[in-house]
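With one protein chain withheld, the remaining protein chains of the complex are depicted in position.
All chains are identified by letter, namely A, B and C, in their written order; residue positions are counted from 1 within each chain.
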Amino acid sequence: MKRRLWSGLVGVVVALAVGALIMLAQGYKPLSTYVALFQFSLGGIGPFTTTLKNSVPLVLTGLSAAVAFASGPVNLGQPGQFVFGALAATLGGLYIRLPAVLEIPLLLLLAIAGGALWSSIAAFLRRAFEMSEFIVTLMLNMIADFFTAWVIAFPLMDRKAFSPMTPQIAKSGWMPDLGLLSSSTLVMLGAVVLVWFVFHRWRAGYEWRMTGQNSVFARLGGCDIHRNFLAVMLVTGALAGLAGGLVVMAGPHRFIKGLGANYAWDGIMIAIMANNSIVGTLVYGVFIAAIQTGALGMELITNVPSEIAQVLQAVLVLIIVATREYTNVLLDRLSARRQAKERAA
Amino acid sequence: QTPKINTNRVVYLINGALGDNAFYDSGEAGIKNIGRTYKVETRTIECNFDAGKFQPALDAAVQYADIIFVISYGFEDQLKAIADKYPNKIFVNIDTVVENPKKTITSVFFLAEQSSYLAGMTAALLTTTTSLKGVNKDKIIGVIGGDTDPIVSAFVFGFQNGARAVDPGVKVLTKSLGGAWDDSAKGKQAALQLYDQKADVIYQVAAAAGIGVLQAAAERGLYAIGVDTNQNDLEPGHVVASAVKNVGATIEKVFKTIKDGTYKPGQVINSGLADGGVDLDFTAKQQVLPKSIIDKVMQARQQIIDGKLTVKLYNGENVWQ
Amino acid sequence: MNDLIALHNIVKVYPPNVLAVDDVSVSFCKGEIHSIVGENGAGKSTLMKLLYGLVPFDSGRIEFGGVNVRFRKPGDAIAMGIGMVHQEIVLIPQYSVWENVVLGAEPVRTLGRIDSRTAIDAVRSKIEEFQFNLDPLAIVDDISVAARQKVEILKLLFRNVSVLILDEPTAVLTPQEIPQLFAELKRLRDRGHTILFISHRLDEVLELSDRITIMRKGRKVATVEASETNKESLATMMVGRQVIFTSKRTPHQRGELVFEAQHVDWERGDGLKLLDDVSFSVHAGEIVGIAGVEGNGQFELVNSIMGLEQPTRGSFLVKGKDITSLSILERRKLISFVPQDRGKMGASLSASILDNAIMTHHRLEKRFSRWHGLVLDYRKARDFVDMLKERFSVQMASRQSDFRSLSGGNQQKVILARELLLATPFFLMDQPTRGLDVGSIEYVHGEILAMREADRAVLLISADLEELFLVADRILVMHRGCIVADLMTEKTTIEEVGAYMLGGRASA
Partner (left out) sequence: MNVLIGLITGMISGATPILLAALGGTFTFYAGVFNIAMEGMMLMAAFFAVLGSFFFHSWVIGLAFGVLGSLTLALIFILFSVKLETDEFVTGIALNLFALGITTYFLRQIFKVKGVFTSKSIVPVPQLHIPFIEKIPFVGPVLSGRNLIVYIAVIATVFCYYLIFKTRFGLRLRAAGYNADSLDSSGVRTSRIRMQALLLCALFCGLGGAFLSLGYVTLFAENMTAGRGWISLAAIILVDGHPYGIAAISLLFGFFDGLGLFLQNYGVASQFTAMIPYIATLFALYVYAQRRREKKRKRV
């Protein structure tokens, strides 16, 4: 545990150093750039809460991926489940008007249902026809993308708008801001806690983990691996859907073109960065969100173009993971050496 | 009436990303010019249609400067909110009309229908001039849009009207790339299909993907009409005209008014043929169109400028077949 | 004697801190069969692996023919004429026998095209030379474990190496195949080859080897002349205490009928009958053994009892209840099960020891779950593991450490304990002692007999006849998917059973 923290930090440091070299090579000032990056992501309550808000879709889709991968299913369908969750919440917000105390939970539930619905398709195709969920979810992502694009361009198009988008959802469905903090952040934290509890304390979670590690053993042990597969697909779909719903309800309050951005893919990346650990997903999710939020500062203060920010993010991710893993290996080797020495002596 | 504002810093905040060779870039050029001519610090923020980024970008922008040129569509709500929050800062919204309760946002609206109307006329005249090399006898022309959103639809709408004005018998085929703005291969394939369906000339409204359309024209020895910037020399002899949108010039004009204090918040500047915000540009190293055609179009252009001829503006019709 | 290979003060520590080989010096001569014995985890495999260049060692040096060598990869070792058969079979299941054999030494024609004809012929001739009955074109996935072991051996004979390392090659061979192999090994020895041999079966070791090196906990205990030692003293040196080899089996009254197989058939997709009208019964307080050459239907029998496969005909009854159509979970309420493959069916190597220990209990034992089975009670689970650790004296770093970090013997203890502690009338064991050292085997046998005392019905599948004769009351013999003999242990002999295993009914 402590070891993981340390090697993680080493990773971050090395990564920042390499990033600095790259910027130097391109004639930008690393220090002031990093300062700007920090100011706009973590430098103060305002930036920090913004970072947290931006981390919501990353962390939730990350959770979805982490739970899926740790339990067996190769669910890469987060992007599709995300937009369907968003769409469901939007529909609810457009046609159902209730007081906030009812509206908000209802829309969240709709988002969850939307995501789960979309992932259930992949689960069904796997169960009924043994179609690899890996490809199915990949394809469903594209299909979901185009489908929602159609929905906001024609049936639900806001006539007054200049680009494809739905009208705004009911005000009562907006995630309220608690001072600077967006309440969507709280929903995210709640989800993290709940998922951790399910995964590490519930009997279902136990069976999911065991199935993910060795399905034959789990099956012989009396776990119903087919039901577990379905459950995991639904739960992970629901998480991605929730992410989509929150983005709508806390952000533009309507389904607009490009809503999905690249959240889900970043989420998948984050999950793997965190070795599918749930707490790790939260940590790395916030970290990546900080970089993306801070990138704005880089563009504004030090005039570093956005594509450099993009390169920087790629480099950071790669180096962090590599260094982290490699420090562990090295540390182990070292302790082995030491022991060997004293045996030989 | 506006208290002293700092004119030494300008932010250009766009909802999408630079590199469309179109109004984002044209606007960027204008901003850079301002920077050079007036010695002001300029910053450009791209949001890549990322809802998570636009809000913080706006916040950052108002912290940084008092003058914000913004292309906001998709994010009108956030813009209105922040404009009301900072009534003394100058927000110039480009390409769409946004009206905030305090009426402080000035909108620059481009009448793409006008330039597209002329493009439509050109295309119609071209397809009916079978003397031109490669032009078949069927009166068919095409238009390819990057997506089906209202901005693009406005182009298509104007194009269709222009063509029909020349000859109601001209058939206008449309294709949309369904959002694949950067997939040039797809753009080319769409164009080839239209040519296979006997179109003689294609109007491209598809940014990067549209370059594929122009190259298809060259490959088939047929014709295309460029968009946003003068693309006539990209495929000499095949790109017969370009419907340009001069966002940069407009931005500079507006900034000038800010400088000399004649700027008025909350107005809607309709930028069209008259003030050069949009235009149809025939200038090319190698112009294959007969003078007769160009003259006809130029006549119509003048009539529009003089207000003798009014071009219908797009409002929500489905122009895709 | 002239040393061909000499290891000097070798130390190997697996990162981070598993001291696998601890300052070992030993030498192997040209033209000898040198056995290495020791408990599970004693370091035998590791010692061989680092000689083969598969794992790097931390200190010490290796002399080969008088010169210092350091193999960085097996390629180097192979180049020097060293070959190794691994304990855990490492073949490519998707490949045919001949492809596996030639891999790494493929004969090629122009454009790097594999000269399959030449290769197949070469392999075939080798097969004939050593009288393995193998089809070079067969896909490894389809052949029995024993056959795979032969492919491994063939693989290094094909490279006609001068030093052969064989790590527990006999674990999966049948009594009839072993003499063949030994004869071959001796022939090679006489031709001047050096053979390093690892086995837990001390009789084999004594019969085969010239010299024997004993290891314990990574250290070398001694190297002795085979002629000057015996089973007992070897075992004592290995385990560090006396080991009793004679059965402690006392007469025991068998109780009511517990398990019954009725006319069970199992047909493969291509119509081949792997189980053919199998019927037998097991009573409470009775240990029934199933002997048979690997791949004669034992695997299918186990799978269909456990519910991984559905028999095409017939049914299984436990305590008169037909389980044939029950879910696996329902079956587990009646059946405890120790599979032959620890890593694949018996445990999850990457999961923690605790997670492995509570499998099945987590559903059957009410005390492990709260909130109507929604939440698992991990405090109870921890107590459970501690108790298990105590009662079965399992050597483990901590409850949370990977199951993989246990040595094979201890892995088996945990699995055995887990299944024992399930309150079931019927106990199914498939090769429960494969690859275990004498100490662990003695222990497992003890437990099996204890179950008999506790009036549980035990079905024990084993390729090791010694074992069956040690613990089983009755021995059934399987051949080509049929039960060809049902013999009382007291009234039969190893030879008779062996005959049934090979010839089926005809030969008896």
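In the analysis below, contacts are C-beta pairs under 8 Å (C-beta built on N, C-alpha and C of every residue); 3 or more make two chains touch, one makes a residue touch a chain.
From a predicted model like this one, the values you see are computed outputs, not experimental measurements.
> So which of the visible chains would the left-out chain be touching?
Across all of the complex, the chain we cannot see touches A, B, C.
> Identify the residue among A:Ser215, A:Gln313 or A:Ser335 that touches the chain left out of the display.
Considering the complete complex, A:Gln313 is the one touching the chain left out.
> Using the document's definition of touch, tell me which of C:Gly104, C:Gly192 or C:Gly240 contacts the absent chain.
That would be C:Gly104, which touches the missing chain.
> Which is it among A:Leu16, A:Leu37, A:Ala153 or A:Leu230 that touches the chain not included here?
A:Ala153
> Of the residues listed, B:Asn33, B:Thr129 or B:Gln189, which one is in contact with the missing chain?
Final answer for the missing-chain contact: B:Gln189.
> Can you list where chain A touches the absent chain?
Chain A touches the chain not shown through residues 26, 125, 129-132, 134-136, 138-139, 142-143, 146-147, 149-150, 153-154, 265, 268-269, 272-273, 305, 307-311, 313-315, 317-318, 321-322, 325-326, 329.
> Given the full complex, what residues of chain C touch the hidden partner chain?
With respect to the unshown chain, the touching residues of chain C are 52, 54, 73-75, 77-79, 84, 86, 90-95, 99-100, 103-106, 108, 111-114, 142, 155, 268-270.
> What is the set of chain B residues that contact the non-displayed chain in the whole complex?
Those residues of chain B that touch the unshown chain are 17-21, 25, 147-148, 173-180, 182-190, 192-193, 196-197, 207-209, 211-212, 215, 234, 320-321.
Rule of thumb we're sticking to: only the chains that are shown with their structure count from here on.
> Can you compute the centre-to-centre distance for chain A and chain C, using the mean CA position of each chain? Integer Å is fine.
45
> Need the CA-centroid distance for the pair chain A / chain B, whole Å please.
Here the centre of chain B sits 36 Å away from the centre of chain A.
> Cα centroid separation between chain B and chain C, in whole Å?
75
> Could you list the positions in chain B whose residues touch two or more of the other chains?
Answer for chain B, listing residues that touch two or more other chains: there are none.
> Can you name the residues of chain B that touch chain A in the complex?
11, 17, 43-46, 48-53, 55-57, 59-61, 64, 73-78, 95-96, 147-151, 178-179, 316
> Would you mind writing out the residues of chain C in touch with chain A in their complex?
Its residues touching chain A are 9, 11-17, 19, 22-23, 58-60, 306, 308, 327-329, 332, 337, 339, 344-351, 355, 359-360, 362-364, 369, 373-376, 378.
> Enumerate the contact residues on chain A facing chain C in the complex.
So the residues of chain A touching chain C come out as 201-204, 206-207, 209-210, 213-214, 216-224, 329, 331-333, 335-337, 339-341, 343-344.
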